[in-house]
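One structure below.
Every protein chain but one is kept in place in this view of the complex.
Chain lettering (A and B) follows the sequence in which the chains are written, and residue indices restart at 1 in each chain.
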Amino acid sequence: MSQDSRVRVRIRVNGDVHEHEVEPRLLLVQYLRDVLGLTGTHVGCDTSHCGACTVLLDGEAVKSCTVLAVQADGGEVTTIEGLAQHGRLHPLQEAFWEHHGLQCGYCTPGMIMSALDLLNRHPDPDEETIRRGLEGNLCRCTGYQNIVRAVQAAAARMRAAEAAAAAGGGDD
Amino acid sequence: MIPAAFAYHRASSVDEAVRLLQELGDDARVLAGGHSLLPAMKLRLARPGAVVDIGRIEGLRGIRRQVDHVEVGALTRHADLAAARLPAGLEALAECADRIADPQVRRRGTIGGSLCHADPSADWPAAVLALEGQLVLVGPGGERVVPAAEWFVAPFMTALQPGEILTAIRFPVPQARSGSAYLKLARKASDFAIVGAAARVTVDGSGRCTGAAVGVTGVGDVPYRATAVEDLLVGRVLDDQVIAEAAARAVEGVDPVSDVHAGAEYRAQVAQVYVRRAVQEALGRALSQPA
Partner (left out) sequence: MALPIEPRPAQPGRVLGRVVRRKEDPRLITGTGSYVDDLRLPGMLHMAVVRSPHAHARITGIDTGRARSMPGVRAVITGEEVKDLCGPMPVGWSLQGLKAPVKYPLALDRVRHVGEAVAVVVAESPAAAADGAEAVQVGYEPLPAVTDPEAAMQDGSPLVWDDVPNNIAARFPLSGGDIEDAFRKADRVVKLRLVNQRLVPVPMEPRGVVAQAHPISGELTLWSSTQIPHILHALLPGLLNVPETRVRIVAPDVGGGFGCKLNLYAEEILAGALSLKLGRPVKWIERRSEHFMATIHGRDQINHVEAAVSGDGRILGIRARIIADIGAYHQLLTPAIPTFTPFMMSGVYAIPALDVEVIEVFTNKTPTDAYRGAGRPEATYLLERLVDTVARELGLDPVEVRRRNFIKADQFPYNTVSGLTYDSGDYEGALNKLLEKIDYEGFRRQQQEARQQGRLLGIGFSTYVEICGLAPSRIWGALGAGIGGWESATVRISPAGRVTVVTGTSPHGQGHQTSWSQIVAETLGVNYEDVEVLHGDTAVAPHGLDTYGSRSAAVGGTAVYMASVKLREKARRIAAHVLEATVDDVEFQVVDGQGRFHVKGAPQRHVTLAQVAAAAFTAHNLPDDVEPGMEATVFYDPTNFTYPFGAHACIVEVDPEDGRVKILRYVAVDDCGNVINPQLVEGQVHGGLAQGIAQALYEGVVYDEQGQLLTASLTDYAVPTAADLPSFETDRTVTPSPTNPLGVKGVGEAGTIGSTPCVVNAVIDALAHLGVRHIDMPLRPSRVWAAIQQAKASGGGQPA
C-alpha cells in the first residue's frame, strides 16, 4: 500500500499561493501552523469542539483541525494573520480590543474568524443570533458577554462603513 | 490528534468511487464532509488504510425539485439545507439541519455522511424517517433504493453494502395542507440529541389528519418511526388531548438507552413530550396552509 505517498496541494492562504507535497493525514491546521508557520490559528481540542482552529475556507468558517490539507487543495484560506490590512486592524479586531472581548487570547483568533463569517451572513445580528452563531467556539475566560458586545460593535461599524462606501464617502 | 497514516484517493465520479472501493476492499473508507470520520481517525478510533474522497464529485451536492419529490444530493451540507427554500411540509429538513452541531460543522458535514455514519443520537435520522426519505445507493451492481425505515440496522450500522455509495435522498413532496417540524433536546447548545423528534402531519379540509409520520432519534439504540403514535393520529381531528394521547405511545416497543447524559426513564418521558410538541408544531404549520 502506498500509505506514505505524499500528495501535492496548492492552497492560497491570505492571498499567497503555496504548493507543497504533504502526507494525506496532515490536517489543515497543521499545514498552516507547521508548514507555513502561521501559528495564529490555535488547537484547543482533539474532538472538533472548541473552534480555536477556525479559519475561512473559500469564504466560510471551518474548523481547520477537521479538514485534511488535501481536502483544501485548490482552496482559499483566510487566517487571523490575514485580517489586518496595510497595518490597519479589521473592525472585529478593533472591537475585541475596545470591548475587552478577550482575556488569555487563546480562543480569540478562532472566535474572530467565526464572528467574521457570522457578520458576512448577518450584517445586523441580534444578541441571540450572535450567541448561536458562536456556538462552535468555546471561550473559558470571558463568559462570552464582551465577545457578544464586540461583535455587535463591529457589526455597527462595518454597516456604517458600508453605508458610507455606498454613499461614495470615505472608507471609515 | 494525528490520524494514523493512510493512502488518499480522490474520486471524480460515482463510478470511479465505486471502482476504487472495490479495488481497495475493506480497508478503505469513504470520506465526505469528514466530520464524523476525521474526528474518529484523529483519536485513532478509526484507522482506515485508504480513504476515498468523494467530496468533489460533481452533481452530488444540491437540492433539486422533481415532479413528485425533492432530491437532496448526498453531499449536500447541513448548512445548505438549513438555508434551503423547501416546499411546504418539508420544513423539518431545514429545521433539523439548523439544529445540528454548530455553524462550522454545518459547513462541512453532509446529510449523506450523517445517514451513513448512523450515530443513534444524530439529528438527520429523525427528519429523514418522518419525511419518508428514500435513500439512493450506487454500487458495483448498479443503483438501488432503500426506504429510510429500513436503513438504520444497529448503532452505527446501516443497510449500506460494502462498495456502495449513497448518492441522494429523495423526499416525496407532501400533499397539500402538510406541515412538519423537528424539535431537539440536547444537554447544551450544539450537542447531539438526547431526544430528537420529527413529525409530519397532513390534514384535510375539515382538519382531520389524513397522514402522519413521526421519527425519533436519541432514544432507542437506533432511530425509529413511532408508528404507534402515527396510528393514533391518522383519521382523527387533532386537538391537544388527542395529540397527547398519541404522543404517550412515543416509546412503545422501544428500549430507551441510558448513558452519562440521561437515564432511560427520562428519555422515555422526554420522547413523549418532544413528540407531542413536534406534532403540535407540524399541525400548526399544516393548518396554516390554504385548504
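Throughout what follows, a contact is a pair of C-beta atoms (placed from the backbone, for glycine too) under 8 Å apart; a residue touches a chain by one contact, two chains touch by 3 or more.
This structure is a prediction, so every number in the text was calculated from the model and none was measured.
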Per the touch definition above, residue among A:Arg6, A:His20, A:Arg131 or A:Arg157 touching the missing chain: A:Arg131
Contacting the left-out chain in the complete assembly, out of A:Leu36, A:Val77 or A:Cys107: A:Cys107
Absent chain, residues of chain A that touch it: 23, 25, 33, 37-47, 49-50, 52, 79-81, 83-84, 89, 93, 96-98, 100, 102-109, 112, 127, 130-132, 134-148
Those residues of chain B which, in the complete complex, touch the missing chain: 1-2, 4-5, 43-44, 102, 185, 187-191, 194, 260-263, 265-266, 269-270, 273-274
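In this text, only the chains that are shown with their structure count from here on.
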Chain A to chain B touching residues, read off their complex: 1-5, 7, 23-25, 27, 30, 43, 46-48, 51, 54, 60-63, 65-68, 70-71, 114, 117-118, 132-133, 135-137
Contacting residues of chain B [partner chain A, same complex]: 1-8, 10, 27, 31, 34-35, 38-39, 41-43, 49-51, 53, 55, 79, 101-105, 107-108, 189-190
